[in-house]
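Removed: one protein chain of the complex. Kept in place: all other protein chains.
Letters A and B name the chains as they come in the text, with residue numbers starting at 1 for each one.
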Amino acid sequence: MQKITLKALAEKFDLELAGDPDHVITSLATLSAAGPQDLAFLANPAYARELPDCRAGAIVLDENMRERWHGHALVSADPYVSWAKIADFLRPQPRPQAGRHPGAAVADSARVHDSASIGPHVSIGAGAVIGKNVVVGPGCVIEDNVTIGDHARLVARVYIGPGCELGKRVLVHPGVVIGADGFGLAMDRGRWIKVPQMGAVIIGDDCEIGANSTIDRGAIEDTVLGADVRIDNQVQIAHNVHIGDHTAIAGCVGIAGSTRIGKYCMIAGACGIGGHLDICDHVVITAMSTVLDSIDRPGQYGSGIPARPHAGWKRILVRLGQLDDWARRLRRLEKTSS
Amino acid sequence: MQKITLKALAEKFDLELAGDPDHVITSLATLSAAGPQDLAFLANPAYARELPDCRAGAIVLDENMRERWHGHALVSADPYVSWAKIADFLRPQPRPQAGRHPGAAVADSARVHDSASIGPHVSIGAGAVIGKNVVVGPGCVIEDNVTIGDHARLVARVYIGPGCELGKRVLVHPGVVIGADGFGLAMDRGRWIKVPQMGAVIIGDDCEIGANSTIDRGAIEDTVLGADVRIDNQVQIAHNVHIGDHTAIAGCVGIAGSTRIGKYCMIAGACGIGGHLDICDHVVITAMSTVLDSIDRPGQYGSGIPARPHAGWKRILVRLGQLDDWARRLRRLEKTSS
Partner (left out) sequence: MQKITLKALAEKFDLELAGDPDHVITSLATLSAAGPQDLAFLANPAYARELPDCRAGAIVLDENMRERWHGHALVSADPYVSWAKIADFLRPQPRPQAGRHPGAAVADSARVHDSASIGPHVSIGAGAVIGKNVVVGPGCVIEDNVTIGDHARLVARVYIGPGCELGKRVLVHPGVVIGADGFGLAMDRGRWIKVPQMGAVIIGDDCEIGANSTIDRGAIEDTVLGADVRIDNQVQIAHNVHIGDHTAIAGCVGIAGSTRIGKYCMIAGACGIGGHLDICDHVVITAMSTVLDSIDRPGQYGSGIPARPHAGWKRILVRLGQLDDWARRLRRLEKTSS
């Protein structure tokens, strides 16, 4: 990492400087590990307890935390956002060289921009279009007629099915499968027959898809992610789903077919969302909940149950089985007492 | 897609024609998007609300819906099945050419049928047998002594472990791992030791396995899927599991070791099924349920809890913790009042 003064950082990122403008930062670290040449940040107030022992050269923090810290500081209205920008500036992601690895298998009719980087063991099908500065990492498979927008990056071992489209600056992590067939089956005299999955997957600009997530192609129309949708690892998105702009979905979530999720939603880890539902904008679903009904009001929803010591939980399970009986007993008591 | 008249479709698929036999279909679409040259279908009665505004050239529907639609129709006892067959006929899946990509690494002792298509960056191990018209897509890894039945298709980046067998017409989507080691461990004086996983995975004819699903090899005997088993994405099937013919399993389900699931079962999304259980034929498990006991009667079972607004759900969680106390209070009241 380059060396930089606090003054230079404050000016570049439009932050208020509290302390020595000439203090030099050479690295980034957590509050607990930072030393005199490290920059750290404090966004979650719970970590303010670490300030007394902190040895950081400087901390990015907000106005409220400023008086609790006597070292150098960069004061920001949103320390986490400032930290993200500073870290991206000081430790930029290395970008592989433009050009095509000789071990890639690229169809003659594919149009690959000269500035793109195509890694080893990549397959690119007929009619595919690979935009400016795109990175297609090792082992990716891009099927026929796929379009990849400028500056997108497929890290490694990503699969993109026929006819799917990724917007600009989309980032796809290893093991992702976009555009496999949806789970469409019809029972025909005791045997399943496959319902052809003829739609594609369309992914808007600035989306990020986490490792080993899967997004199925639509049955007739397309599966669609808006712009700036952020998907964590091992998320499953079934056919025909639509997800609105700026929605974030944490790890291990599954969304069943034909459900529509609005903009600016946040879905916590390991939730299951049923099929054919409509979830409006600005909905928050808490961890490990099961959504089986449409939601038409913004707000927070959930059904996850926090774990307890085993003996107590087993008693609750027994009580659950008795509730029906309790309902009768309660009614009977009320009759008697009235 | 080829053009075709309603008359030709009705004859080919044995459907009753209501309307103009010479009307020409050039494409397939949903009820809401279809125009005068499109064929649509109506199988789920909930979508009948779209009929008044529908502009489709013709609709595949059943006898009950026929009078609610005044355009051309193809009347079927099972519109979804008819749709699947028509779509498969009009929009057949393209099949890659027979032959071996020069970038594939095929062991000398592997027997690959001349009609098979072996894509780029494929590895095929010693003693493997690849049947007639099999497609092994880009980046697949087929280990030693694997057998792949005629007309099977491994779309891309599929892994098949040593000695596993896939039946005829099996379809495996990208990222699937068949035949990794089961999770077999023994605790030996404070350290885990690995229990060798010596069985294989045997998959019957006409099965379909969704993207990024995993099926572990058996510990001593084999993990077995019957015929026509349909598995969605990100399903985990542990060692020694047996799954009966025609059972369908939706996305994100996990099945623990040595469990046996019957025929014609349907397991909805994100369920967890414990180990060493016996689930009989014709069992339906509803979404996000936990199955911890064997089931010996056909029918529907579940334990998923639909999400509610956060405040209400938090109150219910508090109440759950009070149930034990309520039981005592209820008993005391009953004594007092009797």
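Everything below uses one rule, namely that a residue touches a chain if its C-beta (ideal position, glycine included) is under 8 Å from a C-beta of that chain, and two chains touch if they have at least 3 such contacts.
Note that the coordinates shown come from a computational prediction; the quantities given were computed from them, not determined experimentally.
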Selected residue (touches chain absent from view) among B:Phe13, B:Tyr264 or B:Tyr301: B:Tyr301
The one residue from A:Ala8, A:Leu28, A:Ala98 or A:Ile193 touching the chain left out of view is A:Leu28
Which residue from B:Thr147, B:Thr223 or B:Thr286 sits in contact with the chain not drawn here? B:Thr286
Any idea which of A:Cys54, A:Val155 or A:Ile295 touches the chain not displayed? A:Val155
Just the residue numbers, please: which parts of chain B touch the chain that's not shown? 103, 105, 121, 123, 139, 141, 143-144, 157, 159, 161, 175, 177, 180-181, 183-188, 190-196, 198, 212, 214, 216, 220-221, 234, 236, 238, 252, 254, 256, 272, 274, 276, 284-286, 289-293, 299-303, 305-306, 312, 315-316, 319-320, 322, 326, 329-330, 333, 336-337
Please give every residue of chain A in contact with the chain that is not shown. 28-30, 33, 46, 78, 80-81, 83-85, 87-88, 91, 93-94, 101, 103, 119-121, 137-139, 155-157, 171, 173-175, 206, 208, 210-212, 228, 230, 232-234, 246, 248, 250-252, 269-270, 287-288, 304-310, 313, 317, 320-321, 323-324, 326-327, 330, 333-334, 337
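Keep this in mind: only the chains that are shown with their structure count from here on.
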Per the centroid of Cα atoms for each chain, what is the distance between chain A and chain B, given in Å? 25
